[in-house]
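One protein chain omitted, others in place.
The block that comes next holds chain A.
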Amino acid sequence: MISELNTYEATKFEEVTVWFKAAETSKFPKNGGACVKYKDKQIAVFNFTRKGEWYACQNLCPHKMEMVLARGMVGVEGEHPKVACPLHKNTFSLKTGEHLNGNLNAIATYPIKIEENFVYIGFSE
(Lines give C-alpha, C1' and ligand atoms only; values in the text may rest on other atoms or scores of the structure.)
Protein backbone atom coordinates (compact mmCIF):
# COMPACT_ATOMS: atom_id res chain seq x y z
CA MET A 1 0.00 0.00 0.00
CA ILE A 2 2.98 2.28 0.58
CA SER A 3 3.56 2.54 -3.15
CA GLU A 4 0.24 4.35 -3.39
CA LEU A 5 1.81 7.35 -1.78
CA ASN A 6 3.86 7.94 -4.89
CA THR A 7 0.81 8.14 -7.10
CA TYR A 8 -0.11 11.41 -5.41
CA GLU A 9 2.05 14.31 -6.47
CA ALA A 10 1.39 17.91 -5.62
CA THR A 11 0.28 19.78 -8.69
CA LYS A 12 0.61 23.52 -9.24
CA PHE A 13 -1.94 25.58 -11.08
CA GLU A 14 0.41 26.32 -13.98
CA GLU A 15 1.21 22.59 -14.40
CA VAL A 16 -2.40 21.54 -14.98
CA THR A 17 -3.02 19.72 -18.23
CA VAL A 18 -6.33 18.09 -17.39
CA TRP A 19 -9.25 19.77 -15.62
CA PHE A 20 -11.40 16.90 -14.36
CA LYS A 21 -15.09 17.74 -14.02
CA ALA A 22 -15.79 16.12 -10.65
CA ALA A 23 -19.32 16.90 -9.46
CA GLU A 24 -21.83 19.66 -8.83
CA THR A 25 -20.92 22.05 -6.03
CA SER A 26 -24.14 21.15 -4.20
CA LYS A 27 -22.82 17.60 -3.70
CA PHE A 28 -20.21 18.89 -1.26
CA PRO A 29 -21.23 19.67 2.31
CA LYS A 30 -20.86 23.25 3.50
CA ASN A 31 -17.64 23.81 5.43
CA GLY A 32 -16.79 20.16 4.95
CA GLY A 33 -15.39 17.67 2.49
CA ALA A 34 -16.21 14.76 0.22
CA CYS A 35 -14.20 12.32 -1.87
CA VAL A 36 -13.87 12.32 -5.66
CA LYS A 37 -12.71 9.36 -7.75
CA TYR A 38 -10.42 10.19 -10.66
CA LYS A 39 -9.02 7.14 -12.47
CA ASP A 40 -7.26 5.19 -9.66
CA LYS A 41 -6.92 8.23 -7.48
CA GLN A 42 -9.03 9.30 -4.52
CA ILE A 43 -9.11 13.08 -4.10
CA ALA A 44 -10.53 14.86 -1.06
CA VAL A 45 -12.34 18.09 -1.94
CA PHE A 46 -13.14 20.69 0.70
CA ASN A 47 -15.73 23.42 0.52
CA PHE A 48 -14.81 26.35 2.77
CA THR A 49 -18.19 28.02 2.42
CA ARG A 50 -17.43 30.72 4.99
CA LYS A 51 -14.36 31.85 3.08
CA GLY A 52 -15.76 31.09 -0.37
CA GLU A 53 -12.73 28.90 -1.06
CA TRP A 54 -12.24 25.33 -2.30
CA TYR A 55 -9.27 23.01 -1.76
CA ALA A 56 -8.29 19.54 -2.96
CA CYS A 57 -5.74 17.04 -1.69
CA GLN A 58 -5.07 13.31 -1.65
CA ASN A 59 -7.64 11.31 0.32
CA LEU A 60 -4.85 9.11 1.68
CA CYS A 61 -3.58 10.03 5.15
CA PRO A 62 0.22 9.45 5.04
CA HIS A 63 0.21 8.41 8.71
CA LYS A 64 -1.53 5.05 8.46
CA MET A 65 -2.18 4.90 4.72
CA GLU A 66 -5.97 4.98 4.96
CA MET A 67 -8.36 6.70 2.58
CA VAL A 68 -10.01 9.01 5.09
CA LEU A 69 -9.00 12.67 4.79
CA ALA A 70 -12.20 13.69 2.98
CA ARG A 71 -14.10 12.71 6.12
CA GLY A 72 -11.90 14.95 8.29
CA MET A 73 -12.94 18.20 9.88
CA VAL A 74 -11.80 21.41 8.21
CA GLY A 75 -10.62 24.48 10.02
CA VAL A 76 -8.14 27.31 9.99
CA GLU A 77 -5.00 28.11 11.94
CA GLY A 78 -4.74 31.86 11.68
CA GLU A 79 -5.62 32.34 8.03
CA HIS A 80 -4.24 28.98 7.00
CA PRO A 81 -6.83 26.39 5.85
CA LYS A 82 -6.30 22.86 7.20
CA VAL A 83 -7.92 19.45 7.55
CA ALA A 84 -7.75 17.17 10.59
CA CYS A 85 -7.55 13.44 9.84
CA PRO A 86 -10.48 11.64 11.48
CA LEU A 87 -8.26 8.78 12.66
CA HIS A 88 -5.62 10.49 14.81
CA LYS A 89 -6.24 14.24 14.35
CA ASN A 90 -3.08 14.86 12.33
CA THR A 91 -3.65 18.22 10.68
CA PHE A 92 -2.43 19.17 7.21
CA SER A 93 -2.25 22.51 5.45
CA LEU A 94 -4.53 22.58 2.43
CA LYS A 95 -2.33 25.19 0.80
CA THR A 96 1.06 23.50 1.05
CA GLY A 97 0.13 19.97 2.16
CA GLU A 98 2.49 20.35 5.12
CA HIS A 99 1.85 18.31 8.29
CA LEU A 100 1.09 21.02 10.85
CA ASN A 101 1.26 19.11 14.13
CA GLY A 102 4.12 16.69 13.41
CA ASN A 103 6.73 15.46 10.99
CA LEU A 104 4.84 13.31 8.52
CA ASN A 105 5.43 13.72 4.81
CA ALA A 106 3.43 16.49 3.19
CA ILE A 107 0.27 15.46 1.37
CA ALA A 108 -0.27 16.26 -2.30
CA THR A 109 -2.57 19.19 -2.99
CA TYR A 110 -4.34 19.92 -6.27
CA PRO A 111 -5.67 23.08 -7.91
CA ILE A 112 -9.41 23.44 -8.03
CA LYS A 113 -11.79 25.69 -9.94
CA ILE A 114 -15.53 26.23 -9.99
CA GLU A 115 -17.32 26.81 -13.29
CA GLU A 116 -21.08 26.91 -13.74
CA ASN A 117 -21.68 25.22 -10.39
CA PHE A 118 -19.29 22.38 -11.17
CA VAL A 119 -16.12 21.50 -9.30
CA TYR A 120 -13.05 20.88 -11.48
CA ILE A 121 -9.81 19.38 -10.16
CA GLY A 122 -6.52 19.98 -11.97
CA PHE A 123 -4.07 17.18 -12.81
CA SER A 124 -0.78 17.34 -14.64
CA GLU A 125 -0.81 14.11 -16.63
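Rule of thumb we're sticking to: contacts are C-beta pairs under 8 Å (C-beta built on N, C-alpha and C of every residue); 3 or more make two chains touch, one makes a residue touch a chain; residues count from 1.
In this section, contacts and distances are computed from a predicted model.
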| item | value |
| --- | --- |
| Protein name as given in UniProt for the chain not displayed, "Nitrite reductase large subunit", "Peptidoglycan-associated lipoprotein", "Peptide/nickel transport system permease protein" or "Glutaryl-CoA dehydrogenase" | "Nitrite reductase large subunit" |
| Residue in contact with the excluded chain [from A:8, A:48, A:110 or A:123] | A:48 |
| Hidden partner interface residues of chain A, rising order | 1-2, 4, 22-23, 27-32, 34-37, 42, 45, 48, 50-51, 60, 63-68, 71-79, 82, 84, 86-87, 89, 91, 102-105 |
